[in-house]
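With one protein chain withheld, the remaining protein chains of the complex are depicted in position.
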Amino acid sequence: MVIIEVFFISIFLSFIYEGIIRKVAARMQNRIGPPIWQPILDFIKLLSKERFEVQNSNFSLVSFLSIISVIGLITIVFMFPFVGILNFNWDFILLIYLLVFSTACFILVGFSFPSPYPLIGSTREIILLLAYDFPLMIIILFFGINYQSIQFIPNNLILSFPLLFVSFLFITQAKVGLPPFNISEADQEIAASFLTECSGFELAMFNLAKSLKIFVMVSLTTIFFFNPPNIPMFFLTSLFVLFIGILLRVILARFRIDQGFKFLWIFLLPLIFIDIIKVII
Amino acid sequence: MFHVVIGCAGDNLIIDKIKKYCQKKSPWLFHYCAGGCNGCDIEILAAMSPKYDFERFGCLLKSSPRHADIFLVTGTVTKKTKKRLLNLYDQIPEPKVVIAIGSCGISTGIFQKAYSVAGPLDKILPVDVYVPGCPPKPEAMIDGIIKGVEILTKKGNK
Amino acid sequence: MHDLMIPFGPAHPALPEPVYLKLFLEGEEIQDVDFSVGYNHKGIEKSLEEMDYIKSIFMAGRVCGICSSAHSTCYTQTVEKLLNIEIPNRARLIRTSIFELERLHSHLLWLGMFGHEMGFDTLFMLSFREREYVLDSLELITGKRVVHDINTIGGVRRDVSQETMSKVLKNLDILKDKVEHLQNLVEKDPIIKKRTVGIGKLDKKDVERLCLVGPVARASGIPYDIRKTDRYLAYDDLGFKIVVENDGDNFARTLVRIKEMLESIRLVKLAIKSIKPGIIKNKVVMNFPVDEAISRVEAPRGELIYYVKSNGSNKPARVKIRTPTYANILCLNKILVGHTLADVPVSLESLDPCLCCTDRLTVVRNGKEEIIKLEDLHGHH
Partner (left out) sequence: MKLPKELKNIGKFYKQGKNEAWFILPYENFKDVIKNIIDFGINRISSISGYDNGKEIEVIYHFVKDNFLLNLKVLVPKSLNKIDTLTDLLPATFLLEKELSEMLGIKIIGHPKPGKLFLSEDWYGKPPLRKG
């Protein structure tokens, strides 16, 4: 029954993380902000809403994608060291696969509606995926070659790879779609992007998937660079990582897609290679 | 869909109470200017700002009508926006609440005799809450939204 | 030839007011723009003819909620010209301070929206927080936050007490520091610069050819400001400096507006300090000659013109309004084509479009060959 516990706990935590982001960002902007459990309320409310079947769209595919994107992300949680349900050598390959998988679900959703906003959102996400996944894969494969499994990552790698940590923070920001990399979800340009036509259950599930993505990416950063020995330390450290994310969200404006791409490749890739070459030599 | 996911029959009291509470606490708004003078629109933006901050009640200004619960309409409805307004209204999933903001939306106000006005909002859409004023203050708008939420929970639990 | 047509509006998160843009894209790059407003068209000019002169001041104030007192000031100014009367000095200074406070609130609103379009929510929140100081001051003086019906023919409707004035001055002192902070923030932020420098460029020639007005013209190096040329209200006595930038891009337009805010704060302070005791309204004999008059003011968005024709009765025979956005919207094609979709909200906002003003009329305009398309305006997506 550990699986079900982990399932619900990770969903709960991802909502709380999202709530923390909203609350802390609001406090930073001198507002009171919603309560921390606000995303849970939103989720339950969305479940009680009417569902729209948009004409000329593959709606069953959308429902299916909304569920499997959540499942795909929760599978990553199963690989975390202290959860340890999935536990094998070279699980980094699976990690890369699952990280892309959830994004792919979002992209497919955008393509399954006959509307230009989701379409542009999806094309932007594809470009962004190319931009952030290349550095992300290099980092993950580098860890994979060094440590074989997530289970064997040593503590406090941040001291030996500070530059990788910095790049990973920005990649996290891009992966979860927070400013300055909320390019594919830019409200002001393309409405609600791939979720423009979703409502009710599907919207709730996709919002859950987004929150889960934040939880997973923050936890991965914590595991890779701090790997705290016990669970309380883990949460403290991941809250610290989350705080940096919120800080970036609040103080930065959004990049344009070409600027975002340039930033991720031209600025971050050299940083990553500096740290990697240090080890090889 | 709600009951399918939570796995409960229709008349479970606790589940219904949770649902009601959540509907009350997370109203998502969609705003459309149907031909006002902008005064109300900027006051809605002011209601988002740190001084008033309607996000503390869980309100979010959404960019797609399909995400919304509450439809904020400002301004007299002009002939040109009428069709568009109905189109947007249809896209908001049930349960939904329409709030008419400002004197223009309520009674067409000062533009009563203008030739391009299609009439007050309640002749076009079923309006649930009226927020009078030219323009109403952000406090009044937040009050209107909270009143709208009450109606929303009633509509959602028929 | 075009990959994709994107409808931008009428209901769009970047726009608080309805406008309809058709953007023809190739990839992310904009090839062509098709523009239609008129969703706000109510027929104000016609309604103005059906009201008497006093009532129609309130109608003029409701042409636009943001630059309400600009409209009513311009209208009363024109009617006063028609009647050939002067207003008392105290009323003139009160009008000037309301006018400049309104410019402050409009520009702060604009700065917030500008940040919002770039996905910079914090700038939006900050600038709206500071804006409350202006709105509070306006509420103290006029009794209303947004649409301030303070003008009447021959003066103003409400007097300002000494206490109010000292409160407003205190608010302005705080505001000055805050605006300077915002200026610092905008000038130094690397991403804002990346998003705005060199985008939506308008050179001097375009501005002159298209007769653009207001901050848009001033950002392209043309010192065109009605406050300087016409010397209406109390601007001549207060001493006024025109803010000019030379780059003509979105960043220059941002800087012009921020610097204008600082200038406005100075003007309001000076105006309030120089208010002397006296009457606020001259007695007016409503005896309208058969005549016509035209006058201009510098609204927050640029030159605003009212033409009033009287036929001797107590109602105007014709009122023609030329709003600043109406002039500026012509350059839309110039600043959008060739840039990416992500620049559209920013460039559009950099014009500070006030479509409520513009939409006394409807406009459909397209770029190169001026092709106008009207079909499927109502189809959703």
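Note that the chains take the letters A, B and C in the order they are written out, and that residue 1 is the start of every chain.
Criterion: contacts are C-beta pairs under 8 Å (C-beta built on N, C-alpha and C of every residue); 3 or more make two chains touch, one makes a residue touch a chain.
Quick caveat: nothing in here was measured; it's all calculated off a predicted structure.
*Asks:* Consider the whole complex, including the chain that is not shown, and state which of C:135, C:258, C:305 or C:335 touches that chain.
*Replies:* With C:135, C:258, C:305 or C:335 as choices, the missing chain is touched by C:305.
*Asks:* Quick one: say which of C:169, C:279 or C:330 touches the chain that got left out.
*Replies:* Reading the full complex, the residue touching the unseen chain is C:330.
*Asks:* Using the document's definition of touch, tell me which of C:41, C:107, C:218 or C:253 contacts the absent chain.
*Replies:* Going through C:41, C:107, C:218 or C:253 one by one, C:41 is the residue touching the chain not shown.
*Asks:* In the complete complex, which positions of chain C touch the hidden chain?
*Replies:* Spelled out for chain C, the touching residues are 38, 41, 43, 45-46, 81, 208-211, 229-231, 292-294, 296, 303, 305, 307, 309, 317-318, 320, 322, 326-327, 329-330, 361-365, 370-372, 374, 377-378.
Simple rule for what comes next: only the chains that are shown with their structure count from here on.
*Asks:* Under the document's definition of touching, what chains do chain A and chain C have as common neighbours?
*Replies:* B
*Asks:* Which whole number of Å gives the spacing of the CA centres of chain B and chain C?
*Replies:* Comparing mean C-alpha positions, chain C is 28 Å from chain B.
*Asks:* Measuring centre to centre with CA averages, how many angstrom lie between chain A and chain B?
*Replies:* Here chain A and chain B have centroids separated by 32 Å.
*Asks:* Which residues of chain C are in contact with two or more other chains?
*Replies:* Chain C, residues with two or more chain partners: 12-13, 125, 129.
*Asks:* Going by the contact rule already set, what residues in chain B reach two or more other chains?
*Replies:* 50, 63, 91
*Asks:* Inside the complex, what are the residues of chain B that reach chain C?
*Replies:* Listed in rising order, the residues are 31-46, 48-51, 61, 63, 65, 75-76, 78, 80-81, 83-84, 87-88, 91, 110-111, 113-117, 134-135, 137.
*Asks:* Going by the contact rule at the top, pick out the chain A residues touching chain C in the complex.
*Replies:* So the residues of chain A in touch with chain C come to 25, 28-31, 114-117, 119-120, 124, 179-180, 182-183, 186-191, 250-259.
*Asks:* For a test of understanding, state which residues of chain B touch chain A in their complex under the given definition.
*Replies:* 1-2, 5-6, 18-19, 21-23, 25-26, 28, 50, 53, 55-58, 62-64, 66-67, 69, 91, 93-95, 156
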